[in-house]
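In this view, the complex is presented without one of its protein chains, the others remaining in place.
Every chain is named by a letter (A and B) in the order it is written, and numbering of its residues begins at 1.
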Amino acid sequence: MGIWGVGWRVCGRSGATGDRPAAIIGPLLEKFLQTLMDGTAVGSLYALIALGYTMVYGILKFINFAHSDVFVMGAWVSYSAARAAGWTQDGTAVDIPPWLFWMMGSILAAGALATLTGHLLQKVRVKGIGTLAVMIGAWGLSVLGLVLVCRALKGSGQELLAGGVVLLIAMLSCGAMGFCIERMAYKPLRGSPRLNVLITAIGVSLFLQNLGQLPWMYGTSPQRMPSILPDRVLFEIAGTVGERGEDGSVIWWQTDPVRVRLLDVIAGGTAVVLMICLDRLVYGSKIGRAMRAVSFNPQTASLMGIPVDRVISFTFVLGAMLAAAAGFLYGQKYPGLLQPASATWVLLGLKAFVAAVVGGIGNVRGAMLGGLLIGLIEFFGAAYLSSDLRDVYVFALLIVVLLLRPSGILGRATVEKV
Amino acid sequence: MAISTADGPTASKGWLSRWVPVVLIIAAAVIAHTVLRQYMGAFVSKIVLDVGINVVLAVSLTLVNGFTGQFSIGHAAFMAVGGYTAASITYYVSMVVFGGPEPVAGALSTMISGRENVPLFAKGDAIFAGSLVVGGLAAAGCGFLVGLPSLRLKGDYLAIVTLGFGEIFRVLIQQTADVAYYVEDVKDAPLVGVMQVFSSPRAEWEAPIWARLGGPVGFTGIPTYNSLFWTLLVTGLTLLVAYRLKRSTHGRAMLSIREDEVASESMGVNTTRYKVRAFVIAAFFAGVAGALFAHTTGVTLKANELAFAKSFDIIIMVVLGGLGSISGASLAAVILTMLPELLRKPEQLVAMWPWAAGVVVVGVVCTLLAKNKIGGGAVARAGGLGMGLGGAALVLAGLGAIAMRAGLDLSQYRMVLYALALILMMILRPSGIMGVRELWERAFWRGGR
Partner (left out) sequence: MAAKVRDDAGGPALEVRGVSKSFGGLKAVQDFSLTLSRGDLKGLIGPNGAGKTTVFNLLTGVYRPDAGKIVLGGQEIGGIRPCFIAARGMARTFQNIRLFGELPVVDNVKLACHVRAEHSIAGAVLRSGLHRREEAAIHEQAMSLLGVFQLRDRAHEQAKNLPYGEQRKLEIARALATRPKVLLLDEPAAGMNSGEKVALRDLIRRVRDMFDVTILLIEHDMGLVMEICERITVLDYGCIIAEGTPEEIQGNPKVIEAYLGGAEEITGA
């Protein structure tokens, strides 16, 4: 029995009596609802990643190819954090090597010392390096501390709260990663041709992928993400299906019920909450206004006294944190974590980019819309046409959108100045 | 309006300049295959094949990314199209004509040495040569298709669309049915039919013959026709075509698009036409390279291995070599193809250091001479090149030494090193090793960046 056409199923099995196929019966609500739920859940994750793409594009006008790898790192960091906090097979936490504490502590101390000397001797450079070291040290210690907090929370049975701390760790780590990527790779290229920045972004992406799969990082074998968030079936929606018999009477069948899972609700809810926060931040706060100003025109923004470099860094950190959250949630929904350089990951990130483009790149609300759209198209195509071609639907949509409306659904067209 | 055509002194030597390079390329390929191969051994020969194929890929991508400045990141897809087309031709035609997929190869089309009394060319070689051309043409057709969006899209957008096309090609190839193993199957299979993309269990016996490409398993049993002769021949011809193109008014038109599209259009260059042309020509050569690759011993043609990771490999070569430089891309292709083999054997890397140090010393001396106004631009350029390449080699030798001490497997770090090289190159010398210049150009040696 094959499935042909969209949304309609030809029932090859006849009722109790006839041997000929029965009449066509209506759209199967059960499958539709299930697909809708999956599509929305994954679509909201796409939207989270797409936000990072779209914010960076809005400000710096280039595709941050490394963004999808930050997302992957988000998933893997939460894996490490979860194991360190005690989500292992036998329940014992993976040890944190003590030298990590010492290292971070000494970096912090050395940084503080350097800052102080720099301040006293009025050497700006020394002070700057010192501040950086203080930041690194403080970041490291707070992450390590959070791991301990998480361990304690898990020990006392507060699993949901501990899961939140894991999410926080992933977001902090990836935020730092985003900061470093921007400062080290992209900042030196400010003002150079866009092609060069694009190539650098590809370089950073390849670097993260292949660094991540070195044996002393996460290796090349897939791992199973421990399930941190609680999961159970919240409620079921049972479906009934009518089938017209030969005599014209309708026979009703009970189909498999649609299960609404807690995990999906939490994942979708977290994504929505984060997106609302971001929307408020971009459209309703001072830093958000600065971000929009820089995206409109960096030169003018800097003349108006906006610290452009800091705003750009902030944008990267914000995008990376959202990507990390998406990575964490994705790992919860699909616990088989693939190696960091796996093509599947890269494609996932690219689909999120497609979402940003479809929604109108540079437009925060467009990214959310595009993410949902891509998720739905992918899942409906996979459910009703062929699951082998799910990437094809997304990229075909991208090509169509770019050719018909290059600025995306919510984007506005730009005119090149001659 | 035509350009006034003056019969200058160059007109008489036209025949010579037209064909001598071609003859030389053929002669070099034959000599390499028959004479040099005996000294190379199987391992080195295999590397030379890889180098040749990668040079063709890098040079062809140079036409798009380097000349016209469009950024394609789906180049491996053209390779896949060419490879699969050519493989299905040689495989299935051999099945029908010879009753089996084994190569019926002449002495120039086999890497197995010591076969006596074989003619230089056999029947199978004609099929192979034809499949190279048809594979290239099929890829060129796809190149036309992919090139069309370049008329409306620029930069990042175009990049992502080429990648999207590449992925679509890949997924479609993976939907194909298994390869037909028996002659009867081949003869019974329908020639016309629809590739059954939307039915979940692929029905082999219903699939048309051109859609039986092995799917996710890969195309197995392709006759191994590729040899030093064919690879070097194709490499030489590709270089010749790219060189002649660059030196012609058409090459200048392409380069001008990359420099400034608006100005180029205003000076009468039909930019849309040249962009599509660049895509088509580049796709053709990538298709031929894919066809060569498919017929190489020890290769299973798999769509997964020709996905965007492979495209990125080619991009790295083109970018590091210098966007727009044929010799730069070739140089980078040679180095980057041999590097993994070296990384696998750190002792060889370490053994490289005296040479690297020597090159660096020469480079430093040249630079010092040039600084003191002795020798001019060529010396300065040689100095810069020597210090750069020699320095990179020294760094590698050092890494090799560390790896030997620590027992590290450096080949795992290959992509990390490439990625770092890419980032550093963009920050320190964004134009790549050669920029848009060529080794044989006087302007390159005259100095100045």
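What we mean here is this: contacts are C-beta pairs under 8 Å (C-beta built on N, C-alpha and C of every residue); 3 or more make two chains touch, one makes a residue touch a chain.
Just so it is clear, the model here is predicted, and its values are computed rather than measured.
Chemist: For the chain left off this view, which of B:29, B:245 or B:394 is in contact with it?
Modeler: Of the listed residues, the one touching the omitted chain is B:245.
Chemist: In the whole complex, not just what's shown, which of B:271, B:296, B:327 or B:367 touches the removed chain?
Modeler: B:271
Chemist: Which of these, B:153, B:253, B:303 or B:415, touches the one chain of the complex that we don't see?
Modeler: B:253
Chemist: State which residues belonging to chain B touch the missing partner chain.
Modeler: Those residues of chain B that touch the unshown chain are 1-8, 10-11, 14, 17-18, 241, 244-245, 247-253, 255-256, 259-260, 262-271, 277, 281, 324, 435-436, 442-443, 446, 448.
Here is the rule we use: only the chains that are shown with their structure count from here on.
Chemist: Need the CA-centroid distance for the pair chain A / chain B, whole Å please.
Modeler: Comparing mean C-alpha positions, chain B is 35 Å from chain A.
Chemist: Per the contact definition, I'd like the list of chain A residues that touch chain B in the complex.
Modeler: Contact set of chain A toward chain B: 2, 4, 57, 62-63, 185, 188-189, 192-200, 202-207, 209-211, 214-215, 341, 343, 346-347, 350, 353-354, 357, 385-389, 391-392, 395-396, 398-399, 402-403, 406, 416, 418.
Chemist: In the complex formed with chain A, which residues of chain B make contact?
Modeler: Within the complex, chain B contacts chain A at residues 69, 71, 73, 149, 152-153, 155-157, 159-161, 163-165, 167-168, 171-172, 174-175, 197-200, 262, 304, 307-309, 312, 315, 319, 323, 412-416, 418-420, 422-423, 426-427, 430.
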